[in-house]
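A single protein chain has been omitted; all remaining protein chains appear in their positions.
Per-chain numbering from 1; labels A and B assigned in written order.
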Amino acid sequence: MAQITLSDLAHSYVHNGAETGDFALKTLNHVWQDGGAYALLGPSGCGKTTLLNIISGLITPSRGRVLFDGVDMTESPAEKRNIAQVFQFPVVYDTMTVRENLAFPLKNRGLARAAIQARVALIAEMMGLGDILDRKARGLPADAKQKISLARGMVRESVNAILFDEPLTVIDPQLKWELRTQLKSLHRELRHTMIYVTHDQVEALTFADTVVMMHEGRVLQTGTPESLFETPAHTFVGHFIGSPGMNFLEAKIEGSRGVINGQCFPLGASYRTASGFTQIGIRPEYIQFSADEGLPVVVKHVEDVGRRRIVHAELANSPISVSVPEGQFFDNTMARVRFMPDKINIFVDDWRVQGEAL
Amino acid sequence: MSLELQGVSQVVDGQQHIAPTDLVLEKGTMNVLLGPTSSGKTSLMRLMAGLDRPSTGRIFSSGRDVTNEPVQARNVAMVYQEFINYPGMTVFDNIASPLRLKGQSRKEVDRAVRSTAEMLKLTPVLQRKPLALSGGQQQRCALARALVKKAALVLLDEPLANLDYKLREELRVEIPRIFEQAGSIFVYATTEPEEALLLGGNTATLWEGQVTQFGPTLSVYRKPQTLTTAQVFSDPPMNFIQGKKAGDSLSLNGGASLGLRKQSAALSDATYTLGFRAHHIKLQQHEVSQPGSPPLHLQCTLVASEVTGSETFLHLRYGETTWVAVASGTHVMTQGKQVDIWLDGAHLYLFDLTGCLVACGDNAV
Partner (left out) sequence: MAKVQNNRAWLLVLPVLALVAFSAVIPLMTVVNYAFNDTFGNNQFFWNGLGWFEEMVRSERLHAALGRQMVFTGTILAIEVPLGIFVALNMPKKGFWASLCLVLMALPLLIPFNVVGTIWQIFCRIDIGLLGRAMTALGVDYNYTNDPLDAWVTLIIMDVWHWTSLVALLCYAGLQSIPNAYYQAARIDQASRWDIFRYIELPKMSGVLLIAVLLRFIDSFMIYTEPFVVTGGGPGNSTTFLSIDLVKMAIGQFDLGPAAAFSLMYFLVILLISWVFYTVMVARDAGETR
């Protein structure tokens, strides 16, 4: 196991890409702590798979260095780096049995027979593959094959890191729950460094202790799931995380008051007046309907999704969505909304600014 | 028009893919087929479309028997999980293709294509080729092709499964509204309960080739008639525990006992399965306020917790069973900790051993 350091890393698929626009991955510094559970989150084409492949050694970066425990590995090929990777679609050796599939990476590294047997049995048990160990991999359903891929990723004891590239894409929602919990408990027991690439915020936030949010080849924010949710560093993070995403409203900021359309509301902190395009960001969960207090809204339509209702409304001609939990009263007479003051974030030119505590 | 399936089943090589099914789909409705992979969603759609012929039963379109009519004669449109467009044509020509096949005039085609493109936000990319577009736009193009035809029946087979999470969210909100205007019968297959809820309309839950329940989406969700339906229609999965009923109390397989009222107390004494959804497990007593009956209080052990931002998923162990609870806010707890939970009688379901719903709380209606 190792600490992985990315130093001034950048990558372009175009040779000698001079313009920053050519870079699939813009300059990036990051340290992956030994034994951490990380998620790389972003929409497709944001560069997350490129970054993953640079770490695993399938791509050599155009610039910068990759260090494993301080040793420069930038030029080492994938097979020399001692990492494991699980891909989006199941990659299994069709003609081998499940057992042989799991044993394959160990056998190639010359482990003793008994050690292989024991390790395979352990991992198979943890992944729930015990019953089908002697079946041929060909002909198994897709979810079983993906379990084999996951288990093969996990089977080597001494890997530097395990990389997951959207591993649950082919899995049904019900089974996702099971596998996610299994991965998490495997992480707790084995303490491997795990890096999990996904576009699914729920997968990222539930799996990882630290989430790295990427957009257009750039890392926008690195932090705990709560910090990404509560205090997104960039409007894109606010929009991308949460379902529906954060509401953004153009507003004027006067110290500890916000003003929209001439109407004031309190903020949780005090801000110096900044120049630039100023927006407030507030999550649908932190808005409450009220009959007589707050800012006036026009309700457009309501979606009832069982455990909550999502109210789509307009505030000063901007769309805004509000989440109303099941059991909480809501009707047409409530035409005003209140923002929870300490849940309001202020963004200037799309980047979050820190206020001073009141 | 309406589409009616009467006792439609499909048997392939002696294996039953679709059990005899009766369904009536009305004009202008959104009908969700919800079930896990290979539960028969696609097979059922193919039968509806006329791509396959049922082994038994009849299919009526507006009262007319169309069982033996081929798909070409039925005015059906279909959208698949893969983004299927003509790669050599521009988006405009792609959308126009079904109309040109019908031999409509240039002017009509132009007008129809432009209004459909506007609805699906494709106007800026009309002159581009599908493969130069993002996944979301490619699927919008496929949707536009299905819509422009004004088909009486539009079938969508997991159309958002290959899209990014955020794009999915965006289209999920748009799709019901677009379809409201179109007035066709829409059938939408998905594996995700959340998607069914967002789409609204009616939902048919499928399990191993059987439609287990069909009705307005929310009422299927709130009052699943069987344990299977409840399992199919819940994400996170519904929590279950078995208990023995004696008189007006149900003693659970973990120690605690639940006081029963009204119709549930009148049931015969036997073993029952108690079910409740993840978000109805409360971590504070005051969150379950019900006059009259006190909430059920249980002590569980925390197996794992997962934070999603605004919510925390708690994996709990009670006796032999494990449950998932969703709590709002972030709760960082250590593994192995004792957790007190409260269950509100209004959100409980009681199933008998055959899996039929025999009683449920007031909120389940």
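Basically, a residue touches a chain if its C-beta (ideal position, glycine included) is under 8 Å from a C-beta of that chain, and two chains touch if they have at least 3 such contacts.
Quick caveat, the model's predicted, so the values are computed rather than measured.
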| remark: Touch assignment to the omitted chain, from B:1, B:24 or B:51, lands on B:51
| query | So which of A:109, A:191 or A:300 would be touching the chain we can't see? | reply | A:109
| said: I'm checking contacts with the chain that's been left out. Which of A:67, A:91 or A:190 qualifies? | reply: A:91
| In chain A, positions touching the absent partner | 56, 58, 77-79, 83-85, 87-89, 91, 93-96, 104-105, 108-109, 138-139, 149, 152
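The criterion applied here is as follows: only the chains that are shown with their structure count from here on.
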| field | Inter-chain centre distance, chain A versus chain B - centres from mean C-alpha coordinates, in Å | value | 25
| Parts of chain A lying in touch with chain B, wherever the complex brings them together | 43-45, 141-143, 172-174, 177, 180-181, 184-185, 188, 199-202, 205-207, 224-226, 228-230, 239-245, 283, 285, 303-307, 312, 325-327
| field | chain A-touching residues of chain B, taken from the complex the two chains share | value | 36-38, 134-135, 164-167, 169, 173, 191-194, 197-198, 200, 218, 221-222, 231, 235-237, 277, 279, 303-304, 306-310, 313, 315, 324, 326, 328, 330, 335, 363
